[in-house]
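One structure is given here, and the rest of the page talks about it.
What you see is part of a larger complex, with each chain still in position.
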Amino acid sequence: MSENVLLIECKDEKGLISRATGVLYDSDCNIISNGEFVDRERNRFFMRTEFSGDFQKEKLQSKFEKALPDDSIIRIADKEKKKIVIMATKEHHCLAELLYRYVYKELNASVVAVISNYDKLKPLADNFKIPFVHVSHDGISRSEHEDAVCKALNAYDFDYIILAKYMRILSPEFVMKYRNKILNIHHSFLPAFIGANPYRQAYERGVKIIGATAHFVNENLDAGPIISQSVIPVNHADSADEMCRAGRDVERLVLANALNLVLEDRVFVNGGKTVIFN
Amino acid sequence: MSENVLLIECKDEKGLISRATGVLYDSDCNIISNGEFVDRERNRFFMRTEFSGDFQKEKLQSKFEKALPDDSIIRIADKEKKKIVIMATKEHHCLAELLYRYVYKELNASVVAVISNYDKLKPLADNFKIPFVHVSHDGISRSEHEDAVCKALNAYDFDYIILAKYMRILSPEFVMKYRNKILNIHHSFLPAFIGANPYRQAYERGVKIIGATAHFVNENLDAGPIISQSVIPVNHADSADEMCRAGRDVERLVLANALNLVLEDRVFVNGGKTVIFN
């Protein structure tokens, strides 16, 4: 994706598409693809436009600001690769999937560090030559641990934090600091099976389908805006462990898919939900 | 399915398959297909066998009883078509699906009656020449209404009650009378969105997949053993109404599929779950 991306969000009114695309036309830019959505309940307008052309970014931004309503949030996305920090605990599959994609240039981001509350995954990060920071939670309080994690994070410049099976609940205070910047993979088809041991819960309930959910983290457990979900069939003969094993393939693909959507600036947060252009 | 079906459920122990299939072999019966499952947590053995052969049913039954443990539940399924009563409220799609399949001989059952708390669907039942009994809940208590429904049911000989979008909650007392004999279609991917208005709930939550669940009804709302589930993708542009509309196609197929499994004696209830041989 070497094109420029324009992102607009504002209160809905007549003529927004015409005005926004008019600015691009006047600036001799060519639209490659365009998506827009109006949330009628909230009366919000969202637009994402891929375009090509020679332009001076500040000038174009200011033209859009003049053409569009005052309350508009207008962003011409940087063409530089975004930077991510990955947080994990002991399970390797999601971390490995992201590092693998990073190394093979299938991830539109730079992985700047891996932070974990255990050191078990250090060899994996080492193998891919990614800095690994072990921030143990051993013998300290939750808030002390979060302070230590923040300190570790502060050593890096990053756009998103990816929780690749990071198995600790983050406090609302921590989450607030990185509003709409933390992605999590939850190993169930949310809102089914919130909380611990979703595969065990799924097994106990006897469901015939299990899934995984990638979402932004907000202050309520497993309640943030959903980005991507996927499912696979199971049956009575599958134990909780077998569901867990089968679920790993779903988890890593759902997380990678959601991350790609975010990295390509395809995701708007709209209240407790997402608007996704793809 | 013109074959005979043998159903066995008992405490697990060694040699059960050998003993059961031995009885068939000694009786000069031929196994067409055989499925078995051991629930190791509950230590229960389940087996379903399709077989052909000339046999005297009582004699064969008694041979199995001798060969298998005392606590075994052994059933040689009747080859007669099962009979069902369908209960509905105002939505036609699930009722129409079942009646359509019945009329076109795609349902392995006889539909003996439709019971509804409204008269809106009477023309649909009439069209397919099925007795329609209107049992209004207007101006009477829940238990009075359920008594009236029972009276209506008692006029018919039936094996299963199918709730084809019957939109009233049944009391535990009612459910107990027809233990594991009532099938329901719930318009969500249970256990997500229990209760009223699941599509509205799904819309509010911003899920990316919606579904439907067919289950046996037990004394807890939407908590009975699940028989079948299916899902479809949705996105931010789908309103609750559009999800509802799209969901109808999932609901009717999931219900029809679950009903076929039950009618072909493929479903065992195992505690709060099902074991399904297909």
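For clarity, chains are labelled A and B in written order, and residue numbers in each chain start from 1.
Quick note on the criterion: contacts are C-beta pairs under 8 Å (C-beta built on N, C-alpha and C of every residue); 3 or more make two chains touch, one makes a residue touch a chain.
Quantities reported herein were computed from a predicted structural model and do not represent experimental measurements.
K.L.:
We see 2 chains here; how many are in the full complex?
P.N.:
Of the complex's copies, 2 are shown; altogether there are 4.
The rule is simple: only the chains that are shown with their structure count from here on.
K.L.:
Could you work out how far chain A has to rotate to sit on chain B, using CA atoms and steps of 5 degrees?
P.N.:
180
K.L.:
State, to the nearest whole Å, the distance from the C-alpha centre of chain A to the C-alpha centre of chain B.
P.N.:
40
K.L.:
Hey, which residues of chain B end up touching chain A in the complex?
P.N.:
Result: residues 37, 39, 189-193, 204-209, 211, 225-231, 235-237, 270, 272-276 of chain B touch chain A.
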